[in-house]
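Every protein chain except one is present and positioned as in the full complex.
Showing subunit A:
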Amino acid sequence: MISRTARLAAAAVAASLALAACGAGGRPAEDGGGTGATGEAATASDVGITETTVKVGAHFPLTGVAAPGYADIPTGTKAYFDYVNANGGVNGRQIEYVYKDDAYNPTQTSQVTNELVLQDQIFAMLGGLGTPTHSAVIDFLNSEGVPDLFVSSGSLLWDQPQENPQTFGWQPDYEVEGKILAQYLAQNFPQAKVGLFVQDDDFGRDGEKGARQYLDSQIVTVQRYTPGNTDIAPQIAALQAAGADLVVGFAVPSYTALSQLNALRLNYKPQWAYSNVGADLTLVGSLLARFSEGAITDAGLLEGVISTSYLPNVTQTDDKWVQLFGKVWDEHGGEGDLNNFRIYGMSQAYTFVSALQAAGPNPTREGIVKAVESGGKTFQGPWLAPFRFSADKHGGIAGVAVNKITGGTVQLLTDVLVTDNGTAPITPVGTPPSEPTANGIPDVKPVATG
């Protein structure tokens, strides 16, 4: 603790010396915002920031059952940061991105987060993945004053600015997603008997909460599965027995695959709708691919499945963002191809670069939090709906579009719809989709934060 305080003091002294030396009229960095003038010299304005670098950390499951798919996210983030660095970085600073494996185990998340904050001295946490995992470190990050930006999970926990002022969500939370999906289903399948197939934790509960707002009277049964127990045959049999002809799933990808497999055994063919989380065509398709003997072809089992999207899909090759990310991945990516998880990671990186620019030429931890609160709503990027960030709202993307898997790609069934938690109405987003800037790097002006 002593050494940390000493370092902070040293950083503050260094900052003020530098400011005094350059003699420009720049405001103290602690104000959080820069002046927007380019004349301000780069200083080591806070922990994790030097004149030439910014250090960012993250925890992801790189091994274990949660690793398929999710382990690709940080490779996308890193590729995008490398791209930005190759183009001069942000305000002359190169972004150093350190991500560590927590195997989706909260104990390990605490350990690697300690390392990142105390040893690696990161400036901010970016996109730490998972509800149970990140919940374990949210108090620590907030008490240390580390900006905890854009958690990779749709739990409602990240949107508590009073208790956790440093923490921000990113993807649409499960309640918002559940509401929009359920409204579409209620409007288009008014006679359907609805069965819910949900994970027995926050993810399933938040989704169910949203779905019940529009489908409550149509729901005939709710079946919950326990993550780790792969025998879900009884749950699928119960859905079938209840006569559900529309099943809404809030499940992770492996359980989406298992539900399809068990339905096959029962010749059970309802209309399926899955949360975005569990409906990645490529990943679920690869899990089901080996059962293709007989009538099933590759992702054929998922044909006609309804889901949602809040980012462009990798199969939409004519999308400008997909083209940009394809270029980034070709130039700076590692092994493998661009996929939806890497697009997710790159989009988060894009958001972070926007936030860093908004925090001004000499960002501080306090400054970047304020910049996201006051400027985050206007960040332009690949996300289909805007963020909901403000001083009293830390919820992420405001909405999704409902889509359908057809012929190996996704087709949007609705406009992008936005809403908020609770009984907030669902409305079309109203703004046209944004396009990448010419060089593919955000161009956000520093936000004046009072």
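By definition in this document, a residue touches a chain if its C-beta (ideal position, glycine included) is under 8 Å from a C-beta of that chain, and two chains touch if they have at least 3 such contacts; residues count from 1.
Assume contacts and distances are computed from a predicted model.
*Asks:* Unshown chain, UniProt name, "Sulfite reductase (NADPH) hemoprotein beta-component", "Branched-chain amino acid ABC transporter permease", "SufE protein" or "Acetolactate synthase small subunit"?
*Replies:* Matching the unshown chain against "Sulfite reductase (NADPH) hemoprotein beta-component", "Branched-chain amino acid ABC transporter permease", "SufE protein" or "Acetolactate synthase small subunit" yields "Branched-chain amino acid ABC transporter permease".
*Asks:* Which residue among A:A86, A:L118, A:L266 or A:A391 touches the omitted chain?
*Replies:* Hidden-chain contact among the options goes to A:L266.
*Asks:* Hey, which of A:V98, A:V220 or A:A238 is the one touching the hidden chain?
*Replies:* A:A238
*Asks:* Using the definition of touch stated at the top, determine which of A:A42, A:A67, A:V98 or A:V220 touches the missing chain.
*Replies:* Of these options, the touching residue for the absent chain is A:A67.
*Asks:* Considering the whole complex, not just the chains shown, which residues of subunit A touch the missing one?
*Replies:* 63-65, 67-68, 200, 224-226, 228-235, 237-238, 240-241, 254, 257-258, 261, 264-268, 287-291, 293-295
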